[in-house]
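The complex appears here without one of its protein chains, the remainder shown in place.
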Amino acid sequence: MKRMSIARFYKGMNLTAFSLVMVFLYIPILILVIFSFNDAKIITGWRGFTLKYYEQLWHNDAIKDAFRNTMLIAGLSTLISTVFGILTALGMENKNFSGRRLISGLIYVPLVIPDILMGVSLALLFNFTRVNTGMITVLIAHITFCISYTVIVIQSRLEGFDYSLVEAAMDLGAKPAVIFWKVKFPLMLPGIIAAALLAFTLSIDDFIITFFTSGRGFDTLPIYVEGTIRRGTITTINSLSTIMIGFTLFLVVITKRIRKVLISSM
Amino acid sequence: MEEIRIEHVTKDFDGFVAVNDVSLTIHSGELFSFLGPSGCGKTTLLRMIAGFETPRSGRIMIGSADITDIPPYKRQVNTIFQNYSLFPHMSVYDNVAFGLRIRKTPKAEIKDRVEEMLSLVKMADQASKYPDQISGGQKQRIAIARALINKPKVLLLDEPLAALDLKLRQHMLIELMNIHDAVGITFIYVTHDQGEAMSISDRVAVMNHGKIIQAGPPDDIYERPKSIFSAYFIGETNLITGEVTAIEDDYIQLKCPDGTGNFLELDSTYNIKPEVGKELTVSLRPEKIALSRSKPRMQDDINMLKGTIEDILYLGTHTQYIVRVGLLKFRVFSQHKRVYFDDKALDWEESVWLFWHDSDTWLIDEIPEHDISDSAEGGVSHYQRSVKRPAQI
Partner (left out) sequence: MSKEPRTDWQRQQKQLSKQQKSRNLASWALTAPALLWLIVFFLVPYLIVVIYSFLTPDIYDVKFEFSMDAYRQAFNPDYLRTLFQSFKLATFTTLLCLLLGFPVAYFIARAKDKTKNTLLVFIIIPFWTNLIIRIFSWRIFLAYNGVLNDVLMNIGLISQPLEIMRTDMAVILVMVYVYLPYMILPLYSVLEKLDFTLLQAAMDLGASEVKAFFSITLPLSIEGIFAGSLLVFIPALGAYLIPQLVGNQRTLYLGQVITYKIKNIPRNWPMASALSLTLLFFVAIMLILLFTLYRHRRNRGHA
């Protein structure tokens, strides 16, 4: 009897921990969402429902610019780093490749070094080479930190690839080029999508590396938000954040397929 | 319709010789099997016919065309893979249509032929499903349809039933034979399961260590094994090695190495011409031996030994007895037919007579180098080398 109760105690403890963590993870976000509809200038108690901050958001050109910049950088860096990822993963498929260790080292090292160091080193590079910081430098930085992730995600998909499918296609009369586009690429596609989604999210999310590589006048959303928080005018940030959370929820929950891919990319 | 000729084909992987100078002709329209334990080279041989491997030396011909160096996608040969290798991102229909689409067949024709194929393999109602939505047996059928739709000259089957359970395997075996009859092309079948090979094939090639040990119709290999390996690998047998004591016109006499001075007699109708004083090995299938409590009435052309029952294994369709005769142990299969048998079933430690016809003692022109009973199957040793090794008992 005593045993049973201990086992149940453990189970209960785990459930409690899980519930607490859930509360911990979601309460701040929930409050943020609620307060985006609060009719008050500063953070304070509930003063009634309003949509006016969403309207302000709509008329705020700086936010629109930052949004456009973010999407542009995220789109381009996703595209380029995913292409790099596909090529590299295909090249690394050859187990006897003489550059295997070198390249996998270069791919993995950025992942275990604090982001801030990549920011600093790139800032120095652009200072040293006298390149004007701005969109191009931010793009370069984003591609640099996305490559590692795209290569690893696509590579892990390729590792489980059943080579007998290629043989089957060959057996049925398909030439190597046809096999790549009709069999191999479609089967790599989930991995590619997962890699692209990861790169896109990382790019949208990045603050610190962008902070070091963007010049004045080129703000992405995180840079803009941080600046606004520092200046203290935060009411529109609530509504902006709510929209961005909504976007994430849309990506993660609504589209079941993407959800599957997201989990497998982890 | 053309025959396949394999001429002196050798293949190695990093020094390991997988296929060693194999030559063989497979007739057009035949259902031919490669049978052997894993690692015997049967799959490598199949992959060379398919074009996935290139032989180090020798050549492979289909009719008058040398296909040795032709890439797989240009060969009129199709393969059923062991794990079926259906494309997971395509529906059943698209899988079957794959080969035709590659060859840019007109759409209407593709539709007709896919439907025809799907109904041949009884899968017409599953066309829109995906590979992960159908069962193992259904995947098997789709793999067959996907291969046959290309009208290959040869269909290669690499352990096609290995992933299915027993009942389904027996069912698919019959289905495969029916499909073979329906399409009439050459089937080359690779398996390690002697039962499958025996029941399905027109001819079987028994392989070991990269070489073909014996090729021929199943009954020929079973009844007249040419080597200890094929006698042993297909079915079960008693192998007895003894010294030739007499050669007459119609029979050969062998000293039975049981230590009691018995002699075995066998028909001398082979092409092997033994000499008196030489050691020979004979194979005696367990089901050829009859058991009796009383001494059978003496007949010509009958071998007779007296022994003691040491072990009894009831197996449903038959009972296996291990009978000790002097220094030897014999494995005997006996069916439960009351009409032939003594009233009471035989019991442990009972003494019995073993007897069989001279022509069932089959001479193998090979002296075993070592005890193969352990390497192949384990269990009761039913092969004794000679009197020189009484330690077996």
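Each chain carries a letter (A and B) given by its place in the written order, and its residues are counted from 1.
What we mean here is this: contacts are C-beta pairs under 8 Å (C-beta built on N, C-alpha and C of every residue); 3 or more make two chains touch, one makes a residue touch a chain.
Computed from a prediction, not measured in an experiment: that's the story for all the values here.
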Sole contact to the chain not displayed, among A:90, A:135, A:158 or A:178: A:90
Among A:73, A:118 or A:179, residue touching the chain not depicted: A:118
Residue numbers in subunit A that touch the chain omitted from display: 3, 6-7, 10, 13-15, 17-18, 20-22, 24-29, 31-32, 35, 42-45, 83-85, 87-88, 90-94, 96-99, 102-103, 106-107, 109-110, 112-118, 120-125, 127-128, 140-141, 143-144, 147, 151, 201, 204-205, 207-208, 211-212, 221-222, 225-226, 229, 234, 237-238, 241, 244-245, 248-249, 251-253, 259, 262-263, 266
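As a working rule, only the chains that are shown with their structure count from here on.
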Centre-to-centre distance between subunit B and subunit A (centres being mean Cα positions), rounded to whole Å: 58
Residues of subunit B that touch subunit A when the two form their complex: 50-52, 71-74, 77-79, 81, 83, 85-89, 98-99, 102-103, 146-147, 150
List of subunit A residues in touch with subunit B within their complex: 162, 164-165, 167-175, 178, 182-183, 186-187
